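With one protein chain withheld, the remaining protein chains of the complex are depicted in position.
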Amino acid sequence: MNSIIGVILLFIGLLFNLFGCIGLIRFPDVYNRLQAGTKCVTLGTSSMLLGMLFFFGFSEAGIKAVITIPLLFLSASVAAHALIRGSYIFGVKIGDQPIKDDYKEQVETDEKNEVK
Amino acid sequence: MNTLLHIILYAQIGLCFFCLYRIARGPTIPDRMVGIDIFGILVVGICAVLAIITGRMFMIDIGIAWVILSFAGTLTLAKYLSKRKLNE
Partner (left out) sequence: MKYITFFLILFLFWLLLTFELSVANIITGAVASLITILFFGKYFVNDVKKFFHPHRYFWLIVYTFVFLWECLKANFDVAYRVIHPAMPIKPGIVKVKLNLKTGIGRTILAASITMTPGTITVDIIEDFIYIHWIYVHSTDPEVYSKKISGRFENYLKRIFE
């Protein structure tokens, strides 16, 4: 019974990973790719680790799998944040015509201060 | 049951090729870095499935170490990105 639930969780994880990877291929620019990749792949991998808990029960490997989940969430969100900030300062444009761009002024004033 | 697990393992390895495509073809440098970041998370999933198939507990230790190392690597690359300009 436990292993059936485990396999179902593994399949759900695989499905989310698939959506994330298709998004990585299909979306037009780096920001949207990061949106698809980070969210879907993180939740998919967490679902796989939870499936591992059902296979091993509350033994050594099961508990290690559970403490990997918060670690994964924190590290993935901080990495996404660093990458998106880096690529903005690097100079990648947000789509063809961004609806709203509040961050631009901030970056430009920062650059002026640096030159001074 | 074992066949199902093997299917999941090979499908997960197949997903890595999507990331490799993005790393190889990505038009700009940040695109390649996103590919590397996602690739690192997918490997943790491979570690989890391998731990179930082989029944060896130490595989999940490799997964934990991989999460931390890929996090540090991505942060270093992002730091390098934010100090340079395009067309320079």
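Order as written gives the chain letters A and B; numbering starts at 1 within each chain.
Just so it is clear, a contact is a pair of C-beta atoms (placed from the backbone, for glycine too) under 8 Å apart; a residue touches a chain by one contact, two chains touch by 3 or more.
Because the structure is predicted, anything quoted here is derived from the model rather than measured.
Student: Please pick, from B:C16, B:I29 or B:I64, the residue that touches the omitted chain in the full complex.
Tutor: Checking the options B:C16, B:I29 or B:I64, the one contacting the hidden chain is B:I64.
Student: Name, in rising order, the residues on subunit A that touch the hidden chain in the full complex.
Tutor: 16, 19-20, 22-23, 26-29, 31-32, 34-36, 38-40, 42-43, 60, 63-64, 67, 73-74, 77-78, 80-81, 84-85, 88, 94-95, 98-104, 106
In this section, only the chains that are shown with their structure count from here on.
Student: Calculate how many whole Å lie between the centre of subunit A and the centre of subunit B, each centre taken as the average of the chain's C-alpha atoms.
Tutor: Between these chains, centre-to-centre, one finds 11 Å.
Student: Give every residue of subunit A touching subunit B within the complex, in rising order.
Tutor: 3, 6-7, 10-11, 13-14, 17-18, 20-22, 24-25, 30, 33-34, 37-38, 41-42, 44-45, 48-49, 51-52, 55-56, 59-61, 64-65, 68, 71-72, 75-76, 78-80, 82-83, 85-87, 89-92
Student: Which residues of subunit B touch subunit A in the complex?
Tutor: It comes out as residues 1, 4-5, 8, 11-12, 15, 18-19, 21-22, 28-31, 33-35, 37-38, 41-42, 44-45, 48-49, 51-52, 57, 60-61, 63-64, 67-68, 70-71, 74-75, 77-82, 84-87.
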